[in-house]
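Missing here is one protein chain; the remaining ones are kept as they sit in the complex.
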Amino acid sequence: MYKTVSMASLLAGLFAGPGLAETEVRWLHLEGDGPVVEFMEELEAGFEAKNPGVDVKMQFLGPEAFKARLTTMLQSDDRPHLFYTWAGGVMRAQADAGFLKDITADVEGAWKDSFSPGALSAYEYNGAYYGVPQEINQVGFWYNRRLFDEAGVDPESIKTWDDLLAAVARFKEAGITPIATGGADKWPLHFYWTHLAGRIGGKEAFDAALAGEGDGFAAAPFVAAGERFVELVTLEPFQDGFLAAGHSDAAGVFGDGQAAMQLQGSWNRFSQVSNSANGKGLPEDELAWMPFPMVEGGAGNATDTLGGINGWLVGAGAPQEAVDFLRFITSPENQREAAARGLHVPPMKGMSDVIEDPFSKQFAEKLAASTYHQIFWDQDLGPSVGRVVNDVSTELAAGSTTPEQAAQTIQDAWSFENM
Amino acid sequence: MGIGSGRAHRLYHDLALVAVGIFVATPLLVTFLGGFKDQGELRANPFGLPSTLNLSNFAQILSQPDIWVYVGNSLVVAGMTVALTLIIGAMAAFAFAQIRFFGSRMLLNYVLLGMMFPFATAILPLFVRLRDFGLLNSYAGLVLPQVAFGLGFSILLMRSFFKQLPSELWEAAQIDGCSYAGFFWKVTLPLSTPILATVGVFVLVQSWNNFLLPLVVLNDESLYTWPIGIMQFQGEYNTEWSLILAFVTLTLIPAVIFFAFAQKYIVEGLTGGAVKG
Partner (left out) sequence: MTMLEASRSGRAPTRRPGLRARLMKSDRFVTAVVFLVPALTLFTLFVMMPIGEAAWYSLFRWNGFGAPTNHVGLKNFQMLMQMDAFHTALKNTGLIIFFSLIVQLPLGLYLALILSQKFRGVVLWRSLFFLPYILAEVATGLIWKFVYDGRHGLAAGITDALGVDPVYVLADQELAVYAVIVVLVWKFFGFHMMLYIAGLQNIPRDVVESAQIDGASWWQIARRIKIPMIAPVIKLSVFFSILGGLQVFDLVWSLTRGGPVNSSHTVVSFLYDFGIMRMRIGFGSAVGVVLFVVCVGFAFSYRRIFMKED
């Protein structure tokens, strides 16, 4: 008979899920950079101290694992209560699928008024809010002043794409790797193609493609973006082996002072530290940042920006405590603290006085003056088409496709998803 | 007898063994030694012995609870998979080997179909199904599909073993009025420990190393099995190779120890069941 018992207990063990505390808040993030994680841990502890009985549980996935697994995680009943987001089409697809919690009633009022309206509107879809932004950031060229001096390149002289190409040629002559990039992750390369497309075609071209007007993403500005990118690629500007390097590898190359530039978002300031060999990254006085150059004759404005309005979404079925915690995270006091530490630029009013960090100041000014802030295309175009943009950008960088094919591939994917 | 040519062969053989031995051992040795080095030494001296016996990488990993959680989960999942596969598989194999009934051959072929295709062909619908059953993020969500996919192979091996048992046993038992189930329980199973051990070892290794299924099924870090855990670790430490190599070494040690003990069953399984299957 004991066999029967053991069998029963085996089956019981088999079907027993993990026990969950009633007021657990599962908080899924992808931050690997020391100072940011530290701040998040302080937020967690601060909230728990004020709200006994609530257990905030931080869950971490590296950025690549996060993107790969979030869609399957959301399908489970144990989905995270709060999770990182870049908003855009990926968020809209999640909302359509019913994986997000409508928190409009909570957001209305003082919470809503604390945000810059433009940033918050990225979290609105079909008249409802599913989360709130926490930072606004911008992509541009991080550069190494010492290497610029060595090669005799004046960063101020890089105003246009042609200037950049000339600078790259100078670095090549000087035997310095011009640019570090993480081709294996693909998204670092899509910044080139999409930023060029924005500079060449402006907001109008993007809106027209989304609306399916003309040739869509196969239209002239997008082909031209590929052509200009190929001009750079033919100079072989990237570090050896860049196609097998992830973003962290690339940030390590830049942080070790082995490449002059890296096209990345604001966060790279910390990535280049945490991935450097000595754990310190470039000295503050060697590190600098400049916006993406203009393209001669392009329709885009110098004040157009590409970047993220990153924040947190609330998963369907999340307890009210998760919303309360989100309110706590994005409270003006806590965001002022983040801004004061130079961790990011909060998309909120009245922060300029606390931002002392020169980099944050630079980003805050640029973003405040932005005439058109385009969210990362790989997020904005939705989970499926966005990946195609990353794919073709990488293929362009590897020289295995043509600008026409690249644009057409994106258009094909777009029309298949939206037919 | 060509003694001379025999010696020449001996030389070639020794050379071949040494060459392949170097090919096989180098990555393993470099991994093992790398865990004791720091980043700089790893680059400057990848092959050599570490200059100092630096245990800090190992200490750092072992002091985190994560690795213990991962290994514990893997043990539970593998243990349940082995137990269920053995029970369910042996019962089915017995029915196929010992009981004559209409459609037996057809049903056997149906189950053996399962050996022919990989997890991956069905991973998406499997995911949808596990989701609909509410089995995502649970041990059962790993165990049941693993058992199901392992059944074909297990039944094949066990059935051919059961068939080789002397038929006089069953005739004698019948005269004693023994039922099929009684015979299975009292005679077949006790005589079949070698094949049960072999199947158990193979199922254990499969489950222990499974990557794709837990990748899709598990969300909660407290349920991660170690292959998922190791990828998570790598995502966190990226290019800190000395730390990653130390982690890999730690996860390899149980496999190597286990192999030393289970080698007999692996070899027996290959000699006995599989080859005659």
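As written, the chain order gives the labels A and B, with residue 1 at the start of each chain.
Everything that follows uses one rule, which is that a residue touches a chain if its C-beta (ideal position, glycine included) is under 8 Å from a C-beta of that chain, and two chains touch if they have at least 3 such contacts.
The structure displayed is predicted, hence computed values, not measured ones.
Only one of A:A184, A:V345 or A:L367 touches the absent chain when the whole complex is considered: A:A184. Only one residue in the set B:F94, B:Y139, B:Y224 or B:Y265 touches the chain that does not appear here, and it is B:F94.
Checked against the full complex, the candidates B:L144, B:L157 or B:V203 give a single residue touching the omitted chain, namely B:L144. Against the chain not displayed here, chain A makes contact via residues 3-4, 7, 67-68, 71-72, 75, 93, 96-99, 183-184, 240-245, 249, 253, 383-384, 387, 391, 394-395, 398, 400, 416-417.
The chain not displayed touches chain B at residues 1-2, 5-6, 9, 13, 16-17, 20-21, 23-28, 30-31, 34, 39, 42-47, 88-89, 91-92, 94-95, 99-101, 104, 107, 110-111, 113-129, 144-145, 147-149, 151-152, 155, 174, 177-182, 184-185, 205, 208-209, 211-212, 216, 226-227, 230-231, 234, 239, 241, 244-245, 248, 251-252, 255-256, 258-260, 263, 266-267, 270-271, 274-275, 277.
By our rule, only the chains that are shown with their structure count from here on.
Each chain gets one centre point, the mean of its Cα atoms, and the points for chain A and chain B are 39 Å apart.
Considering their complex, residues 39-40, 80, 83-84, 87, 127, 131, 134, 136-140, 143-144, 215-216, 219-223, 231-232, 235-236, 238-239 of chain B touch chain A. The residues of chain A lying in touch with chain B in their complex are 7, 10, 13-18, 32, 59-62, 64-65, 69, 72-73, 75-80, 246, 248-249, 252, 275, 277.
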